[in-house]
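Yeah, one chain of the complex is gone here, protein chain that is, but the others are all in their spots.
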Amino acid sequence: MQTLQLLISGIAQGMIYALVAFGYNITFSTSKTLNFSLGNFLMLGGVVGFVLYMTRGYPFAAALAAVIVVGAIGGAILLKVGIEPSLRQRNAYGWILATLAVGIILRNGAEVFWSTDDFKFRSPLGDSPLRLFGHHEADGSVSGGLGVYPQELLIIAVSLAIVGVVETFKKVTVFGKAVQAVSEDKDTASLMGIDQKFVILFSFMLSTAIACVAGVLVAPITLVSATMGTVLGVKAYSASIIGGLESGYGAVVGGLFLGISESLTARFISTGYKDVPGFVVLILLLLFKPSGLFGRAAIRKV
Amino acid sequence: MSAAPASRSVLSRLWPVLLLLPLVLPRAIDNGYYVGLLNRILVYAILVASLDLVVGYIGDVSIGHAGLFAIGAYTVAVLTASPNLNTESSIAHFYQLPFGVALVPAVLLTAFAGFLLGFPALRSSGPYLAVITIVYGLIIYTFINEQEAITNGTKGITLESLKLGTMSLRGIRYFYVVYPVLVAVMFLVHNVTHSFWGRAFEAIKYSAVAAECCGISRAYFKVAAFVLSAALAGLAGGFFAQLDSYVAPNTFAYNFSVEFLIALIFGGVRSVAGNIIGVALIVTLPDLFSRFNDYRLMVYGTLLLLVLYFMPEGVVGIIRKVWRRFRPLDHSAERAQLERQSEGINVLAGLNEGAGGPEALQLKGVEMRFGGLVAVRDLTMDIRRGAVRGLIGPNGSGKSTTVNVLTGLYTPTAGKLLSFGEDLGPLRTFQRARRGIARTFQNLQLFADLSVLENVMVGLHPSFKSSLLEVALRLPRARAEERAARVRAYALLKFVGLEQAAFERARNLAYGQARLLEIARALALSPRLLLLDEPAAGLTAGEIGAINSLIQRMKAAGLSILLIEHHMDMVMAISDEVTVLDFGKKIAEGRPAVVQSDPVVVEAYLGKHPTSAAVPA
Partner (left out) sequence: MNRRAVWTAALLLAVPAMADIKIGVYGPYTGGSAGMGVSMRNGVDLAAEEINAAGGILGQKVVLVKRDDEAKNERGAQIMQEFIDKEHVAGVLGPINTGVADNSTRYANEGKVPVVINASAGAKVNEYFAQGGDNYIFRIAAADPLQTELTVREAIDVRKYKKPAVLCDDTNYGQGGRAKLETALTKRGIKPVYVGKFKIKDTDMTAQVQEAKAAGADVLLVWGIGPELAAVANSLDRVGWKVDMIGGWTLSMSAFINNAGKNGNGATSPLTFIEGDISGAKQKKFVDDYHKRFNEKPIAVAVAAAQGYDSIYLLKQAIEQAKSTEGAKVKAALENLDKPFVGVTGTYSKPFSATNHEAVTADQMKMGVVKDGSVVLSAKK
């Protein structure tokens, strides 16, 4: 029972890592850059959602839609202002600095224009945990058993849905195939008539929009603050790498692995070291399979 | 180094200023704040220089150097801490060693940590490796935070102020302690990176495969870079511990690594002056920007983006650009000297000497299988000493694969390889290169941002015998070897006719020139066996003629050559014997004329003779 409880919270946490990792993978596969500010986009989504839904009182659906739009626009700006100039100049490290800089600006912007504090985001599904397998009291309430937040179930469902939809889209539609083509070889894809710049733009907008949605999803079970994305962003790198930077479902596996291992390690070994097994596995994995669980090793013809 | 080919770096011009600085400084600054800033800049500069070795030279982004820094700082702290300043601590044992003594294990322990990091670095690259470094840093941080009995955990360790006898070494006196260390580190780093070591690092970055084929062991140099970098980071950490005489784990978190990466890129990679400038900026900017109060970081972030737009090579890049406007790069003096000194050097001398059997190359039943695909099947082929063998066949017939097997990039799934009587099997790529097997590449593998001259000098790597210590200290033997290598490289360029472009970046060469450069680089190895993989691909008639005459001259000097080509007239004219492959198998072999008229060969290239050919009008 206790373990099951831990698994549930581990899975919910893990799906958030997975979503952000998925975001990393999307832009990596098309542009071969890692967006170090993605965690801050998660924060952007959480903050914008909070301001619209909690502070201003708009309906949740409207707030969510606005968050998606803001995220997409943010991604476009990031690409134009940060990434494209460095790729144009064939600067090997430029995009690292650019994404880090954008991350700093986003975080500080939230602190200045919004708040430095931490706030509660009410879940649209209610904040009380559902009790499963508890025993029923005389007055009809349930106590004991497993406590599951409805928001956690929402996180799991929505995350899987997003990954599923995007992956299917990639395989089934023509545009999706264009995305895959650009991931493989963008110059050739371009020669085949695919507008690779548009594809990369699309991938950035999609990735940041997803991160923003992740922010709104996770806000009710954590806290909304200007710094809510930093740690999540870093952990999600691990999830990405474990699954393989070019693999969509790999992100899910990586995220789940990380979330569950944290939860179980915290309980049964030590909370101080709860991140360590995840890290150790990551390093071992990369010693034997450098491109991640589901990544494909690139074979270069010499 | 590579951005300013063959010229002295900014720093090397500033040596006199740097040496005089400590004499001037105490008169100019008597303010604890500025001295504090200065000391901070010095210590951080050592860390950023260490980061540059990995990021700028080897080309691996590391966002975990805070962890290595932490090991250095904490080793010193743990070994020098005293109980009276750390009452109520959880520390189990106080060693109370002197600071100078504690620095040694600090550096060694961190170097070992760098060694451990080298292994994942060999297997991964790019963002994968970047994340490994992040994780590595986090593991070290977690350990320091949790192991209270050793590190006192989050409460940190307070150190006694540094003293020499009874004299306190804080403030301006600490400057006198750290400054010579920084100068020494910069001197060593500068020397190492402007030598064959530095070129080896960069060669690995641009093309690890080509580097190996020039006799550079990727594993050795990559791990060495991480060890050197870690050692320096540990040294910096040790001095950091005494900056404020206090260490706590939360200093060494992920954000710290990020800040130093920013400082490095901001200042300019591969430049010691850039390292210092970058550090100076990130140390002083928060204070310069304090007028912006809480907006400070947004302004900082915007500044970084602007730097990227306008100064992709960092602040040092701008300084160089401005400097060049006033003093354009003038290589004429150096060129004249190289011309003079390379006169009379015959690059082809002595290539056919050396012991070993009469067979330059023997393949016996070699098979190369990739999973279900058999690229090369049961290949038996010889090259006599001093002969030229052509290797032809339709695309995909296994020619390049054969060359890759010969150089050791692939391990054959069956068969034996011998060269001059020696079994190549147990030899790795770089070892085969050192034995005198050189190659060019079908898909150019140049070291893009090194100069043309430097590219050839990479080929001369095996000829350097100086030890790392001699290189780091710029001892006479190292200097002499470097000078001799430059001269020889220039001579090689003259041989292929590229000397005019000697100081150009390799990436700026025209295609034909690039092909010539590969040949010059291969010749630099003083090879006994030269493998040319489509050296004339994509060249104009005139350029093909040039290649042709080069090959003639090399053959005349007694070099054994394997020539893969599609230009039939060229192959047939120069080869003593020709081998034909199709679908990985040898289908014909013999003198050129014989092979040319072999119907099997014709069919392989042109297809079966149509029986009822209705030729369209």
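We call the chains A and B, going by the order they appear; numbering starts again at 1 in every chain.
The criterion applied here is as follows: contacts are C-beta pairs under 8 Å (C-beta built on N, C-alpha and C of every residue); 3 or more make two chains touch, one makes a residue touch a chain.
Predicted model, so just to flag it, every value in this text is computed and none were measured.
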{"item": "Residue among B:Pro286, B:Gly350, B:Gly396 or B:Gly538 touching the omitted chain", "value": "B:Pro286"}
{"item": "Among A:Thr55, A:Thr173, A:Thr188 or A:Thr271, the residue in touch with the chain that has been omitted", "value": "A:Thr271"}
{"item": "Residue among B:Arg40, B:Arg377, B:Arg521 or B:Lys586 that touches the chain left out of view", "value": "B:Arg40"}
{"item": "Residues of subunit A in contact with the chain not shown", "value": "2, 5-6, 9, 13, 107-108, 111, 116-120, 127-129, 131, 134, 143-145, 147, 149, 221-223, 225-228, 230-231, 263, 266-267, 271-272, 274"}
{"item": "Missing-chain contacts mapped onto subunit B", "value": "30-34, 36-37, 40, 84-85, 87-88, 145, 153-156, 158, 243-246, 248, 250-251, 283, 286-287, 290, 293-294, 296-297"}
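Simple rule for what comes next: only the chains that are shown with their structure count from here on.
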{"item": "Computed distance of Cα centres, subunit B from subunit A, in Å", "value": "35"}
{"item": "Contact set on subunit B toward subunit A in their complex", "value": "55, 59, 61, 119-120, 123-125, 127-128, 130-132, 134-136, 138-139, 142, 145-146, 209, 254, 258, 261-262, 265-266, 269, 294-298, 300-302, 304-305, 307-309, 312-313, 400, 404, 409, 441-443, 445"}
{"item": "Residue ranges of subunit A touching subunit B (in the complex, touch as defined)", "value": "28, 34, 81-82, 85-86, 89, 91-94, 96-98, 100-105, 107-109, 111-112, 234, 237-238, 240-241, 245, 270, 272-273, 275-276, 279-280, 282-283, 286-288, 290-292, 301-302"}
